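Sharing a structure here in structure tokens format.
For this view, one protein chain was removed and the others were kept in their places.
So, subunit A:
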Amino acid sequence: MPAITLLATLSPPCNARTWSSTPHPHLPIIATACSDKTVRIYSLQNFQQQSTISGGHKRSIRSCAWKPNSRGESVLATGSFDASAGIWRRWEEGGGNGQDAEIDFTGGLSGGGEKDEDDDDEWRFAVILDGHDSEIKCVTFAPTAPLLATCSRDKSVWIWEELEDDNFETVAVLNEHEGDVKCVAWHPSEQLLASASYDDNIRLWGEDVDDWACCALLTGHEGTVWCVEFEDANNIYALGSSENLTSEQQAYVQVRLKAGPRLISCSDDMTIRIWRRVPKDKPELPAGQIKTPSIWKNRDFEEEWIEECRLPQVHERPIYTVNWSKKTGKVVSTGSDGKIVVYEERWKSSKISNGDADGDVVMAGGTPAPDMEDLTAKKVHGSEGHMGGLTEWVAVAEVENAHDVFEVNHVVWAPRADKDKRTEDEEVIVSTGDDGEVNVWTLDT
């Protein structure tokens, strides 16, 4: 069984609760949102603080997000309990283009965290985004378009479009949640946004002709949904190469490819669930299971998502964060019980001749969603609904008291960047806790 081993604690720690840490899209640095109203940027090469952002927010900074594809300059969005979001800029090494002669950046270009570790003056405040009525819980940039999503205790999700540098326009205010919106996450390749809420539901939002609207409602969690995230499209290949698969497994791969990346969620109800889209142009259903057109929604815009499975229940208190590795497809979770748990998806070793065998299979961990046993679901989804039963999730590693006796608020996979890294694509797990510390862990097999 693999072990989760502490590699380093980022230094210096914060004196107050730290909420979340976000790795840079291409530099070996990570930004930690702190309740002392600062963001600390640490190097993942030497684990030292590289710079800080302070003075912009009046309350806790809850979340931050790096703008993707911003070569030459790093752009960070911050979301705060003061109801505002901030945009901050900093030149990367060799990235300055001198367009703005007013700013003297020539003295302290460091970028990769290799030098000038304590140069705190490089972050430039660019713009503040006002609009939310209460605490912002999460901010995130879209990977496919110049869009930023923010969500708040005011029950709304806002989508902002960056028309040109630092000129943000509100393109949507989405109000359908009935409670705080805790987390927003973008689909990796489509303009599709997921939101998780205090109302126990997940909603998916897309652009319908000209307007953003809710295209799917995912119900089932029995407590606040704290976090949602889409998987990487390549995760399917973590299950193994296609030539070694049975025909059933190959069919499942086809369904997964057609459905696209799945969504994962974790909740106050101590469950982690995986949701999968039901593709619209489905392969032919077996005879006798032909759906009647009336079952389907009329509009192409609306999507149907089903709960594919639940991960093994290891946590004993609310689960605050779940994160999906883009490299290995492994999932890591953490929460109030102070545990960090890593899960892996595998093909079930026992062969299943048909979908009905689901209930008989003894599983090391993941349980099929109750919905799948449901008659209606069977009728609607045909054989596809059961295909989640071909794989199982296994908890492969666990560490307790990851931040001494404190709660752990956030956990994320990041590329390993220190001098002792063992392979080119090795990853570390970065955890962020109530003790103000950010810990870096390796997964040792």
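Basically, a contact is a pair of C-beta atoms (placed from the backbone, for glycine too) under 8 Å apart; a residue touches a chain by one contact, two chains touch by 3 or more; residues count from 1.
To be clear about the criterion, contacts and distances are computed from a predicted model.
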item: Missing subunit (named according to UniProt) among the choices "UBC core domain-containing protein", "GPI ethanolamine phosphate transferase 3, catalytic subunit", "CMP/dCMP-type deaminase domain-containing protein" or "MIP18 family-like domain-containing protein"; value: "MIP18 family-like domain-containing protein"
item: Chain not shown: contacting residue from A:Asp133, A:Asp166 or A:Glu400; value: A:Glu400
item: Residue in contact with the excluded chain [from A:Tyr42, A:Phe81 or A:Trp305]; value: A:Phe81
item: Full-complex contact with the absent chain, from A:Lys67, A:Lys182 or A:Arg276; value: A:Lys182
item: Option from A:Glu122, A:Glu392 or A:Asp434 whose C-beta touches the chain left out; value: A:Asp434
item: Hidden partner chain, residues of subunit A it touches; value: 9, 11-12, 15-17, 35-37, 59-60, 62, 81, 134-135, 137, 153, 180, 182, 198, 224, 268, 316-318, 320, 336-338, 400-401, 404-407, 434-436
